[in-house]
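Part of the complex only, each chain left as placed.
Per-chain numbering from 1; labels A and B assigned in written order.
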Amino acid sequence: MHQMSSDMRSCIEECLRCYGACLGMAMNHCLEAGGKHTEPAHFRIMMACAEICRTSAHFMLLGSPHHKHMCRECAEICEECAKSCEALGDMQECVEACRRCAESCRRMAA
Amino acid sequence: MHQMSSDMRSCIEECLRCYGACLGMAMNHCLEAGGKHTEPAHFRIMMACAEICRTSAHFMLLGSPHHKHMCRECAEICEECAKSCEALGDMQECVEACRRCAESCRRMAA
């Protein structure tokens, strides 16, 4: 990651960590727990969060100036995912990853 | 693609077609031609366009209401990519795929 600002490096890391937390929790913890954990609205926001995090990291790695728009959207989706996970309970790893990623993305989007 | 509007089905198709055109042209035509075709600004907008198209289709398939924001961004990046390809010449397949995708995404974003 050649000549990249340390803020961007750290935002890429937060995005990839949040991608891993959301996809990993959805496909393991949520699928196995069932019930409220696989209700469409909750499961969808987790999958959408995983995808926007993956894509925001990708845009920063591409060196595209559009990464700012992706990071702004990422911060918004992460906040929504954190709330959905907090309301369910038992998803603390995901809540924390989403909050950290949202904060980092807001800085990149500014 | 269960119970999806025909507008959304068609937008997913345009996004995946544009993803294929941009990635395929960049990694084959542009890389082999070199020169202006691998100048960072041009190559980056093509890769960014491929990625946002792939992701917009993904959001529509996920059934996430955030697809509207992705489609709005997708329309913008597609227009920019179409202009970059038009200025270079010899990229008509990509120009057309980008223009059609932009139009379809603008309708989804509305």
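Throughout what follows, contacts are C-beta pairs under 8 Å (C-beta built on N, C-alpha and C of every residue); 3 or more make two chains touch, one makes a residue touch a chain.
A quick note: this is a predicted structure, and the numbers were derived from the prediction, not measured.
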| item | value |
| --- | --- |
| Per this structure file, total copies of the shared sequence (2 shown) | 4 |
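Going forward, only the chains that are shown with their structure count from here on.
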| item | value |
| --- | --- |
| Chain A on chain B, rotation in degrees - Cα superposition, rounded to nearest 5 | 180 |
| Approximate Å spacing (C-alpha centroids) for the pair chain A, chain B | 23 |
| Chain A-touching residues of chain B, taken from the complex the two chains share | 40, 44-45, 47-48, 51-52, 55, 58-59, 62-64, 66, 69-70, 73, 76-77 |
